[in-house]
Structures are given as C-alpha cells and as structure tokens.
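I have a structure I would like to understand better, so I am pasting it below and will then ask my questions one at a time.
Every protein chain but one is kept in place in this view of the complex.
A and B label the chains in the order they appear, each numbered from 1.
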Amino acid sequence: MKLTLREIAIHVGGKVIGDPEINVSGVSEIQSSSPGTITFLGNPKYKKYIAGTLADAIFISDENHLDGKNGILVSNPQLAMARTLALFFPESEKNSFIHSDTTIDATVSIGKNVSIEPGCVIHPKAVIGNGSRLGSNTVIGPNVILGEKCQTHANVSIYGNSIIGDRVQIHSGTSIGCDGFGFITHDGVHEKIPQTGNVVIGNDVEIGSNCAIDRATIGSTTIGNMTKIDNLVHIAHNVSIGKGCLLTGSFAVAGSAIIGDYCTFAGQVGVAPHVEIGAHSTFAAKSGITKSLKGGKVYAGYPAREIREHNKREALFNEISRMRQKLDQLIQGAEEM
Amino acid sequence: MKLTLREIAIHVGGKVIGDPEINVSGVSEIQSSSPGTITFLGNPKYKKYIAGTLADAIFISDENHLDGKNGILVSNPQLAMARTLALFFPESEKNSFIHSDTTIDATVSIGKNVSIEPGCVIHPKAVIGNGSRLGSNTVIGPNVILGEKCQTHANVSIYGNSIIGDRVQIHSGTSIGCDGFGFITHDGVHEKIPQTGNVVIGNDVEIGSNCAIDRATIGSTTIGNMTKIDNLVHIAHNVSIGKGCLLTGSFAVAGSAIIGDYCTFAGQVGVAPHVEIGAHSTFAAKSGITKSLKGGKVYAGYPAREIREHNKREALFNEISRMRQKLDQLIQGAEEM
Partner (left out) sequence: MKLTLREIAIHVGGKVIGDPEINVSGVSEIQSSSPGTITFLGNPKYKKYIAGTLADAIFISDENHLDGKNGILVSNPQLAMARTLALFFPESEKNSFIHSDTTIDATVSIGKNVSIEPGCVIHPKAVIGNGSRLGSNTVIGPNVILGEKCQTHANVSIYGNSIIGDRVQIHSGTSIGCDGFGFITHDGVHEKIPQTGNVVIGNDVEIGSNCAIDRATIGSTTIGNMTKIDNLVHIAHNVSIGKGCLLTGSFAVAGSAIIGDYCTFAGQVGVAPHVEIGAHSTFAAKSGITKSLKGGKVYAGYPAREIREHNKREALFNEISRMRQKLDQLIQGAEEM
C-alpha cells in the first residue's frame, strides 16, 4: 500500500512542505527511520536525528526543522503519526464465527458478527454484544454482560455478573471480577467477608495484560468511560475510577478509593484505601498516595505531596551539607573567641 | 429473601435497638445505602452518613450513634455485616460434574462431589480432594495434591508436585509452582540452577489473581494455614510464610526469606532474600525490608524501620528549614558583632 504526501496530509489535516507526489508505504521512527516511509518528530530530544534520516518525509510542527527535506506540517506530529499508522494498518474485517471447540451454555445470548475463538468457555446467561470478539481460551462467567465491539485477548477471565461497556479491549491474562481482599479478623481467625458485588466497566476502556480488578464487597467496583489501563495493574474492591484516567504499569489502588476523572498515574504508583483523589490530578512514578488530595495538581513522592513541595524537600538534602559546613565554621569561630 | 432484625441479631449475637420485626432483604454500605437493607458503621469516618441513610437499620457498636434509628448493637459491626452478607448470599450448592470437554489423565484420582469445568487439563497422578471445584481452563500438573473443598477459578496453573491443603481458594490467572529465579553466573554465562522442589500450601489459604508462587530449588516453598494473599503477589523460591499472614496487593518477597505467623504487609511492600521476619510484624505500604527484623512491631520505610524511628526521620525534614533559619540568624549576629 502506497500513499502520497498529499493524500496523507488531507487525512491528518496537515500541509505538505515540498513535493506532494512523493509516495510512502509506512511510518518509521526518527531514530531508526527507513527509506520509503514517513517519520515524525514527536519528542524534541530526537531533533538530532532529522539531518541523517533515511525517511522520505517528516511530520513536523515547525517548518524550520525540516532542513530542506519533504514533510507535512501539523500541529501534533505524534497524532498525525498515529492516524497515518491506522491508514497503513486498517483494522482487518474479521469474519464472524463461533469455533466448534468452545463451550457455550444454551442460555447465553450472542449478538451479530461475534467471533469466538477455540477454547472459550461462556457460562449461563452471559450476553455477548454485537461485533465482539473473544480470544482463545477466554472464560466468561455467568450473567456477564459484554457490550458491543469488545475484544478479549487470549486467556482472559471475567467473573460472573461483571458488566462491561462497548469497545472495551482486555488483554491476555487479565482477571476481572475476582474476589476483593476482604477479611475481618476475629479471635485470631481471618473470616472472609463475602464479596457479593460486581465490576462495572464503561465504554472505550482498554485494560492491559495480567491486570486484576476486584468485584465489590457490596455494590460495584467501577471504571469510567475511556479510562486506559496498562499491564499488571491491581484495582481493589469498591474502587471507583473516573473517566479518561491513565493508569500506567504496576499501578495499585486499595479498597474503596475514589479517583476523579482524567487522573494520570505513572508507573508503580500506589493508592491507600478509602482516599479520594480529585479530577485532573497527575502523579509521578512510584508515588504513594496516603490521604485524599485535591484535583488539578501534580503530585510526587511518598507520601505524595504537591510537586513543588516535594522538590523543595528533595533540595533540602543538598542544603544539609552546606549547613554543616557553616555550622562548623561558626563553632570554630566561637571557640576562637 | 427477607429477614427480621430479630433473626439477624440472633445470628450475629447482637441486640436489637428499636423495632425487632423490621424486615430487610440485604446489606448496603453506609455511604450508598438503600431502602430495605441494613447498613453498618465500620469506619468511624463514615459517621456523617448516619443521619441521611436510606437503610432501615444499622449495625453499630455505640448505641448513641443510632440517632433514633433502628439498629443492632454489636461489638464489631464489620464482622456482623460479613456474617449477615453470608446469610443473604449462602454458598450455592453446586452440582458435582466433570465436563466432557476436559482432559484428565487416567491415573488422576478424583474425590467425591468434585466439579471440573470445561477446558481443564489434569496431568498424570494428580489427586483432587472431595468437594473441590476446578474453574474453566485450570491446568493441574502431574502429581499435584489438591485438598478438599478447594476452588480454582478460571485459567489457574498449578505446576507438578505442588501440595495444596483444604479449603484453598485460588483466583484467576495465578501460577503456583513455577521455577524459582535461580541462576549462577559463571564465565559470563547464567547457568540455570535446576528448580527441583515444590510448593506446599496449608489449609484455608486464599490466593488472589495473577499471583506467582515459585517452587523451591530444593525442598519446599511453604505458605502456612489461613494466610491470605491479594492480587499480583510474587513469592520467590524457598520462601517460608507462616500462618495467618495477610499479604496485600503487589507484595513481593525474594528467595529464602522466612516470614513468621500473623504478619501483615500493606501494598507494594518488598522483602529482600534470606531475611527473617518475626511473627506479628506489620509493615506499612511500600516498605522495603532489607534485613531480619524482630516480631511484634510495626515497621515502615525503605529500609524498613520501626515506625516511631521512621516517623522521627521524616519529621527531621521539617526541622531542616527551621535549622537553616536559626543558623542564618546566628551567622548574621556573628557578623554584626
């Protein structure tokens, strides 16, 4: 498949700089670009690669960086790259089929254009929406409702009564609706608190590989629309996560925490139980949130503090050795008096 | 199903305050309570919700908080809630069955009242105890002994020679008995140390989703009776964990560590190899245990210290800016003299 810069520029809403009839057949990264492709300058730290690029064209947001090469001027080169990639890798029209090596209870309701790969097990009264695709060895528990155009990848487990919206992607090995970690210790015995609730996931959510999302003790653990979840993320029972959040790899949130809309958590962040985090909060990697925090701010550290306060504390460290020097001078001065 | 407060009070060993003939049909949480239910005041920070609750009754440990409402006085409202939930959600009597779409070696021994869901694979000489239930696509390796009334959920993997007690719950995606991370580097080559041991798990253990428990190099990795393990927990080879421990989400313990009885680890804690942790220790979230520690204490931080010492160190930070101010005043004073 080949496209001219002119065609691509129309698709991404950009302006060709140079020859619009140049053909490219793919996208490459600037630090390892290849002939016959269009590349992009997303991260400015990669500007040094422009001069030597082998690509035939560059998505760029500043014409002056083109260095005489052909390019497409766009406001957001990374977005243009993403959309051009989608042009070159259109989602394949999958045939709908239900493989014979599956176990589907007679009470299951299956929509139109569904594909169910070998090894899938679907328990009683589950509902699979139109256009959804179940990867090999996916297990769907009783009464699960899976919306339209969802995709589970291989070896996914969805426990009974989970409710999942439309266009939700769930990657391999992920477990949704497992029991929350609820025990009450009484006379030295950890008595299990029955986990009777479920998990409710909104539309356009993506969940990475080997995550675990617990069902609620009572009620629902909820994930809002368009929230995106990376790999190996742990979400405990009764947690409520707003819409549009980004939960990066190895994030873990404890029971009954409430996370507002559009929060971003970098890798390995942890959230304590029962805290409430305001919308549009951003957390640096490895932060530990120990108490409720206002939205709209950037936080870091453990316990998580506003980033300016956090940075001040870190800077104090450098202060200490200077202070020690001054103090020693003072002491010496005092002794010499 | 409906129960009167009188019936519930008898079941949980409490005393009705108000009208004992009121009917409820479920349990709800105080912050989102609903009519027709009994709710509970577990966490005192939720006291503010009592006045406006829609529930018809409240489990409470202090009569004065009832605010004129109907309730049941108990010493532990959360425990009463757990036991009442179990009344409303009795464990369903599952039929025992062995689904035809399973692969069970002829040498496998299967007890009475066992249920084996579709897609399960049971390798030679494994033993499945009475009343145990294997979730869809569970894989049981050769010579595994699974006790009575155990449950594996979907897509669980148990490697050969693992020994698992009675009433053990294992959630989806968990892997038990995988090889320990044992290599010995020799002339630049990481030579594998054969992992020839197994995993031995006691009775009444619960293991969350997507955990990994390594087999021992020699001997056994052991998990004591009634230890409860949350999601995404990593337990390395030759680790020994006592009874009644609580290992919260994303906990990781390195090889040959020994953990005493009734230890509690909050989320994302890590334990170094070859350390020994005394019984009844408690660790704050994200702690890192780098050396052996005495039991019966609360620890925090990395390296983990007794919590009082840890808090003192944290408080020192606030001291620094005050010290700098004093120091600057002293210096100015000295210069002015």
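We take it that a contact is a pair of C-beta atoms (placed from the backbone, for glycine too) under 8 Å apart; a residue touches a chain by one contact, two chains touch by 3 or more.
This one's a predicted model, so the numbers in the text were calculated from it and none came from an experiment.
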Options B:V27, B:I164, B:C211 or B:L293, residue touching the unrepresented chain: B:C211
Contact residue for the chain not shown (choose from A:S209, A:T222, A:S256 or A:S281): A:S209
Omitted-chain contact residue, chosen from A:G14, A:G71 or A:G135: A:G135
Interface residues of chain B (partner: the chain not displayed): 101, 103, 119, 121, 123, 137, 139, 141, 155-157, 159, 173-175, 178-179, 181-184, 186, 188-194, 196, 210-212, 214, 217-219, 232, 234, 236, 238, 250, 252, 254, 268, 270, 272, 274, 288, 290, 302, 313, 316, 319-320, 323, 326-327, 330, 333
For chain A, the residues touching the chain missing from this view: 27-29, 32, 43, 45, 76, 78-79, 81-83, 85-86, 88-89, 99, 101, 117-119, 135-137, 153-155, 169, 171-173, 206, 208-210, 226, 228, 230-232, 244, 246, 248-250, 262, 267-268, 285-286, 317, 320-321, 323-324, 327, 330-331, 334
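The criterion applied here is as follows: only the chains that are shown with their structure count from here on.
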Whole-Å gap between the CA centroids of chain A and chain B: 26
